[in-house]
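All protein chains but one are shown at their positions in the complex.
== chain A ==
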Amino acid sequence: MDLTYTEEEQDFRARLRAWLAKVLPELPARPSPDDWPGRRAYDLGWQRRLYEAGYAGLHWPVDAGGRGATPTQHLIFLEETERAGAPYVGANFVGLLHAGPTIAAEGTAAQRARWLPPVLRGDEVWCQGFSEPDAGSDLASLRTRAVRDGDDYVISGSKIWTSHAEVADWCELLVRTDPDAPKHRGITWLAMPMDAPGVTVRPLRTLAGSTEFAEMFLDDVRVPVADRVGAENDGWRVTMVTLSFERGTAFVGEVVACRRTLGELARTAKANGRWDDPVLRRRLGRLYGEFGALWRLTQWNVSEAGRSAGGVPGIGGSVFKLAYSHARQELYDTAAEVLGAQSLSLEEEWTLDRLSSLSYTIAAGTSQIQRNIVAERILGLPKGR
């Protein structure tokens, strides 16, 4: 049990910190959630700067265009960028955090060469077309069909809740290629260009008022067979790789941001007199302790991953996601208590964050599904009938 960093790691941290201190003051504010094209340009601009400074794809394997950094260096990167208030991956989320790593792990050399550099350089945005109107938690029951026609698949069906679909260039798409096989065995993982004829994107408004996700309608969309990742009908296995990346590392940096937010909240409470309420004060103290422990949990998981081969995060990510998503909601509910009636104003940043925190126990697998995973796959409890 060692929480100290090596000289090399401290060096890395110092250089990163110095670089952030130089570039962040020049950065304008991120455009509002009403302006997704603006946000795309902003997020990709930030990605380009990371790329030029040598910080893109830090934890990706070198032969996938990454820097082959250790999990600990990646953790330092997430910690320092969040601490400095640097922009988050934003629109580049899917490409950098799960489609990219999936292609790096499962794609052919040609596929890696085609798709990975533009993600790292900040040229192309990916989205995730997994969920369907009738296939959410029960993802394997998806119905979008793909039929072989020469060198193409011809796809028809629809997807829903596709984040950033409006501004994406590519979609990691799950399709059914064998309707007669058992439901987990007939699925295939494809890369679909979003500008292909037959793709229609219809924005959905979130409860926070923005259009960060969309419905997607696919009418005879043609995707070359060469753009399939993994074997035909082996898409469920590839999907498990994608989901473990999604749950394993995607929220790590945010824990640091939550600690910072709590500090601001405490000072706000001090200023508006709410700090004198011992119940509220203790609740803030408890949350501070919890987020501290969650940060340590990420260090624990990263150390564990560092010792295991392969680099695909383990299902411990489900334990983290469960604890974190509920703590995050509690944090913003507490913020509302500190603010009182002011929390009803949409001009308050905390109010928008409170609204968006509601998605954390749903997106990337609901809490109920995570508990099933923990109970069956970690604790070994029997599957229900």
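Everything that follows uses one rule, which is that contacts are C-beta pairs under 8 Å (C-beta built on N, C-alpha and C of every residue); 3 or more make two chains touch, one makes a residue touch a chain; residues count from 1.
We adopt the following convention: contacts and distances are computed from a predicted model.
> Would you mind picking the UniProt name of the chain not drawn here, from "Acyl-CoA dehydrogenase", "Restriction endonuclease", "FAD/NAD-binding ferredoxin reductase-type protein" or "Sarcosine oxidase subunit beta"?
"Acyl-CoA dehydrogenase"
> Among A:190, A:223 or A:262, which one is in touch with the chain left out?
Here the residue in touch with the unshown chain is A:262.
> Just one of A:181, A:226, A:344 or A:378 touches the chain that is missing; which is it?
Within the whole complex, the residue contacting the unshown chain is A:378.
> Which chain A residues touch the hidden chain?
Chain A touches the missing chain through residues 1-6, 9, 72, 75, 259-264, 266-267, 270, 275, 278, 281-286, 288-290, 292-294, 296-297, 299-300, 302-304, 306-307, 316, 319, 322-323, 368, 370-372, 374-376, 378-385.
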